[in-house]
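A single protein chain has been removed from this complex, and every other one stays in its place.
On to subunit A.
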Amino acid sequence: MTERIVIVGGGTGGSVLANDLADRLGPELDAGDVEVTLINDGPDHVYKPVWLYVPFGKREPADGRRALDELVDDAVDLRIDRVSEIDTDSQTLRFDGTAPSMEYDRLVLATGSTLEPEQIPGLVEGGHDYYSESGATDLREELLAFTEGEIVLSVIGTPHMCPAAPLEFVFMIDDWFRERGLREDVEVTYTYPIQRVHGNPHIAEWARPIMEERDIAVETFFNAESVDPDAETITSMEGTELDYDLLVSIPPHGGVDLIEEAGLGDDGWVDVDKHTLEAEAADNVYALGDTADTGVPNAGSVAHYQAGVVGQRLASEIRGRPATATYDGKTLCFIETGMDSASFVEFDYENPPSPAPPSEKLHWSKLAYNEAYWLTARGLL
């Protein structure tokens, strides 16, 4: 009997896993003992870290898009459809429209994050972001026209994709205006929901003095409650009101609704064993990347490492062996500290991050990895 492995989501986690399985289960796929299907709601794979550079005119959204059928091994069945229901009892997926349903033996959910700016009244009208293609290009137009005034970067949603990106943005914007001789006319304020500037205390401790040196104002314990686009103010649950001329936000994030509807977890995040990545509420279901509620950052490196773990576990299960591979929380991240310098962190469940001294070499390493990423998506790096 053919074992049917179905992966939902063609982002970093889903694509790396599909290629990992094509490689790892090559003989079984050739023999027809296993089928691997990757389902995505569009034909393209999108590499989101490119968006950080779009507002500064350094990259284009198209640089972060490639057709999935060029990235994914031919041994994988690629299906472009939108899943509308997961039934974990009958192990069946249903789809939008008239597409026939699909049964699975093993399911991997890699559906990722979606933006929910409408949660905050006024944010859609008053805020900008670089967490979407359209947001990044709109913000580019705003920034190019901006020569003086107050820029507020407000982290509203947590967890959010790429936890370092808000720090990177304010470090880059400081440098960008400085290099153009405009920094004295531009005020930059960074807000964060808790009592420090980043969720991870070690990264927060490292970043705060740099922000002070660079004259980046900080508002902590700031949880945006509403935005008034006419008055150009943002107000927090804690009662602080900030004026802005340009508001850049990290909007609230959520997972896809069908996960909660399937009883797999709240807000679109699947409750999983944080080591095995197996869903707690259903058998034969894994989750990875942003979708897996492990408490580690929602980052591409996490999805990449988790895909390797899930790939090994699925291969073991298919071959009737005990699955021993586990995820140790490994996270790796470059952090831009300006337009031509960056730091680097690596950490896991047991070992905290210790940011490397910023250097031009690390900045170029980050840019080089962003190019090499396409090898990662193909399962080669």
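Things to note:
Quick note on the criterion: a contact is a pair of C-beta atoms (placed from the backbone, for glycine too) under 8 Å apart; a residue touches a chain by one contact, two chains touch by 3 or more; residues count from 1.
We take it that contacts and distances are computed from a predicted model.
One chain of the complex is hidden; its UniProt record names it "SirA family protein", one of "Glutamine ABC transporter substrate-binding protein", "DNA double-strand break repair protein Mre11", "SirA family protein" or "Hydantoinase B/oxoprolinase family protein". Among A:D69, A:E238, A:E261 or A:E360, the one in contact with the hidden chain is A:E238.
From the set A:S134, A:Q195 or A:T324, the residue in touch with the chain omitted from the display is A:Q195, counting the whole complex. Touching the chain that is not shown, out of A:F95, A:F221 or A:Y369: A:F221 (per the contact rule at the top).
Although one chain is not shown, part of subunit A still touches it, namely residues 158-159, 193-195, 199, 201, 221, 223, 225, 237-239, 295.
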